[in-house]
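All remarks here apply to the structure that follows.
The complex appears here without one of its protein chains, the remainder shown in place.
Now for chain A:
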Amino acid sequence: MMSKTFIRTVKNLERSQFEILRLRIMAFIFALVAGGLFIIMIGYNPVELYGTIISGAFRSKMAIQATIKIMIPLLMSSLGVTLAFKMKFWNIGAEGQIIMGAVFSSYFALFHSNLPHGLLLLIMFVAGFIGGGLWGLIPAIFKTRHNTNETLFTLMLNYIALHVISFLRDGPWKDPGSSGFPKIARFVTNAQLDKVFGIQFGWIIGIILVVIIFIYLRYTKQGYEINVVGESQSTARYAGMNVKKIILRTMILSGGICGLTGVIQSAGSDMTLAASVAGGVGFTAIIVAWLANLNPVGILLVSFLFSILEKGSSVMQSTYGLSTYSAAVLQGIILFFILGCEFFVRYKFVFGNKGGARS
């Protein structure tokens, strides 16, 4: 279609912030309409279903708490991957980093649970950060040394991490007290996160992280370095930055934050180390980070929106018998439209005659 010159694409750089926001909101509305068409196709009323999603997420105090509980890991891991994405390092491995964070911290939760509560939790968080950080560091080392494709490498590490859990569950960490399917023992109360306002205190950590990452990216030297590496590695090198060091450091942070997510999920929500500790959150986090334009405050908003979707879709399941995967479908549709709309932020179509003047 481009070759026929009836419609040409030209750069359009003069969009104001307001116009860009309007475009994105329009894309979001289009996405809801497209989702609605899908709902009509399977024989339901879209207005009714969308209503159920929103009311389902807020219908009671418990529902709101559940929504926040879903939001915590999503928010934190989105912040984690954002650091890597800012420097165009494709960390698709949040899932595995969450798992390794949970595994490292679970060791202390399971076998050193007699430590004083505060100290134990502190050790668990440090261990979780190290676990996730290591899992993020491995692909970064190979990326900086040999330019190994990090997208696929981090992905493979997800699956490897998943099987580390099943190895521990079936063997060394198997709960001798459980009959039937092997599982890992429930954490004792001493190793569980405390609740604040009825929700595990991970939500406080999440909000603090939003502020920290916001400041880190915008006002610190390291944050600036990440931005420059993301824009152009040669520019960074020319400016005398140690690109390798920046990549390694940022990936430890990125993986480490995802590792903290694993601690919060296992010790705050699951109360054990389950194979589903990441449960696809690491992938959804990528969508969230991207939709929020890698902006920490935006991530807070989008992850809240997405947890409404997730919580609402579970209500939709109990009310209409529709699968909770509807959340993933809607999330996908929304991102498709936003991705498409980015085009109109940067370019525009020009309708003209064949052979018209170039602009």
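A few remarks follow.
In this section, contacts are C-beta pairs under 8 Å (C-beta built on N, C-alpha and C of every residue); 3 or more make two chains touch, one makes a residue touch a chain; residues count from 1.
Here is the rule we use: contacts and distances are computed from a predicted model.
Remark: of the listed names "ABC transporter permease", "Outer membrane lipoprotein-sorting protein", "Nucleic acid-binding protein" or "histidine kinase", the one matching the undisplayed chain in UniProt is "ABC transporter permease". For the options A:T67, A:T250 or A:S326, the residue in contact with the chain missing from this view is A:S326.
Considering the full assembly, A:Y159 is the residue among A:F111, A:Y159, A:F197 or A:Y238 that touches the omitted chain. Chain A meets the missing chain through residues 1-3, 8-11, 42, 90, 92, 142, 146-149, 151-153, 155-157, 159-160, 163-164, 166-167, 170-171, 283-284, 286-287, 290, 321-323, 325-329, 331-333, 335-336, 339-340, 342-343, 346-347, 358.
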